[in-house]
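Here the structure comes first, spelled out in structure tokens, and everything after it is commentary.
One protein chain omitted, others in place.
On to chain A.
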Amino acid sequence: MKRKFLQKVGVAVISGAMIMSILAGCGNNSAKESTTAAQASSEGTSGESKDDTAKGPDYSGVKLVYWSNWEATEPQGIVIAEAIKAYEKETGVEIEVEFKGRKGIKEGLIPALDAKQQVDFFDGQGNKSNYGDRIISLEDLVKESDYESRSNPTMMNLFRSYNEGVLKEIPYQFKANAYLYNKKLFKEAGIDKVPANWDEFLAVCQKLKDAGITPITTDDAYVPQAFGMHLGRLVGSQGLKETINNNEWDRPEVLQTANDLAELASKGYFSELVASNVFPTGQNTEFATGKVAMYAVGTYVVNEVKNITGPDFEWGFFGYPEVNNGINGTEAMMIGGQSFAITSVCKNKEAAFGFIEKMTRGEYDEKLAKESISLPADSQNPSWPEQLADVKPYFDNCTEIMGGAESNPEITPALKENLIKLYSGKITGAEFVENMKKAAGK
């Protein structure tokens, strides 16, 4: 009897030990990873904080976990790491940052939060509506610190609109989409004024072509941008959303847009390679190398291609031109940005918000804009990166935000395919409309 009992105990112990050792093996890694991050961040601050005079609120003893959608080696990641050090020094808070990358946030953050992992705040692409009550309202914090007085009101409206009118995200790292152009090539073609309307735009294209310069190129992934902005000029931002989401391809404005773009193709204004430019081929090998003059895209491209363009590239920007029979002008723009959010499990939301404020105001906002060549979030920030100086007047006058033409993921692939065919002159505007109706099953 006794022997049997002992045997059973032995079996239980061995099984248990094996399971535990395997499970412990899984668990240990993440624990180890986070402690190294914590150590790294505290090492940077120890010994320096005593003689610091610029003291903020005292958060000593508070420890926050911050997940960032940047990589530690990107300019944004580098500036964020610097800001963390400064903020820790000022307030005594300890921030454990993990640079997760875009996919890390997109795929991993919600499961981590649902598994009760401690993440106090994070950043990532704007529109975090899918986080639901995993992120908290920031209205009170914004009010208490009078944060909004230095914010772009249009941008704040946009970010409120993502979460049913409640501010749950603080926007930063702004971008604007329209035509980026190469000033040197414009000068070579004798163009001294950017086009404000469609006829002027056509004239600019013709001048470039006459000077032997290819006017426009694009890449497969960004093809829908010019189409969306053009259609948005005709039907407005709400109309654009309805057209795309409800597959209203037989609207006359869609045909007009397609015909206008087809005209660009038939007059030879697009690069010959536009049909086969897989992102980022066109942006890198045609636009950034100075072979093509214009590219309809977001301002983030300037940072993406800076190693190709070098410092001498003269960047220009103009808002999408007004189009014939259009209902809006350059005051309606496609703009957006990244954003910060605080999670519902955050241990000290004031401390987290304090850091967000540090990143999006004053010194570090300016530094971030400069290093990552992006638009600053602080409206009182006077120094915009010189490459994006042209964007400021458009951005400041923007009162209506247009979405893009990619709000319906089911139809985006067909839209891309048919737009590329349109841009490369393989189909006409009417055929484009027919193809889109067919792709939508109508």
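Keep this in mind: a residue touches a chain if its C-beta (ideal position, glycine included) is under 8 Å from a C-beta of that chain, and two chains touch if they have at least 3 such contacts; residues count from 1.
Methods note: contacts and distances are computed from a predicted model.
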Identity of the absent chain, which is to be given by its UniProt protein name, from "Sugar ABC transporter permease", "Cation:proton antiporter", "Acetolactate synthase 2 small subunit" or "Glycine reductase complex component B subunit gamma": "Sugar ABC transporter permease"
Contacting the left-out chain in the complete assembly, out of A:281, A:348 or A:379: A:281
Hidden partner chain, touching residue among A:62, A:327 or A:440: A:440
Contact residue for the chain not shown (choose from A:60, A:130, A:344 or A:399): A:130
Where the missing chain touches chain A, by residue: 7-8, 10-11, 14-15, 18-19, 22, 106-107, 110-111, 114-115, 125-130, 220-221, 241, 245, 273, 275-281, 285, 336, 403-404, 406-414, 416-417, 420-421, 424, 439-441
